[in-house]
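One structure below.
A single protein chain has been omitted; all remaining protein chains appear in their positions.
Then we have chain A:
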Amino acid sequence: MRITVDADRCVGAGQCVLSAPEVFDQDEDGLVTLLMTPGAEEEAKARLASGLCPSRAITVHED
């Protein structure tokens, strides 16, 4: 599993940081940044974050 984020689409709702703080952060502009590639322990939370993102700025790649 691989994650990509699109800061241009981000609307700063912060849902990803609440769901998976190990994987996602907000930079100084409040936009999504990726902290790590989720390992087995973070996968479910990262998927939740992707599903919750209101602007679909987080994509999960199953490869």
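Note that a contact is a pair of C-beta atoms (placed from the backbone, for glycine too) under 8 Å apart; a residue touches a chain by one contact, two chains touch by 3 or more; residues count from 1.
Throughout what follows, contacts and distances are computed from a predicted model.
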Checklist entry - From the names "HprK-related kinase A", "Cytochrome P450", "ABC transporter substrate-binding protein" or "YeeE/YedE family protein", which one matches the UniProt record for the unseen chain? => result "Cytochrome P450"
Item to check | Those residues of chain A which, in the complete complex, touch the missing chain | outcome: 10-15, 17-19, 26, 28-31, 48, 51-52, 54-56
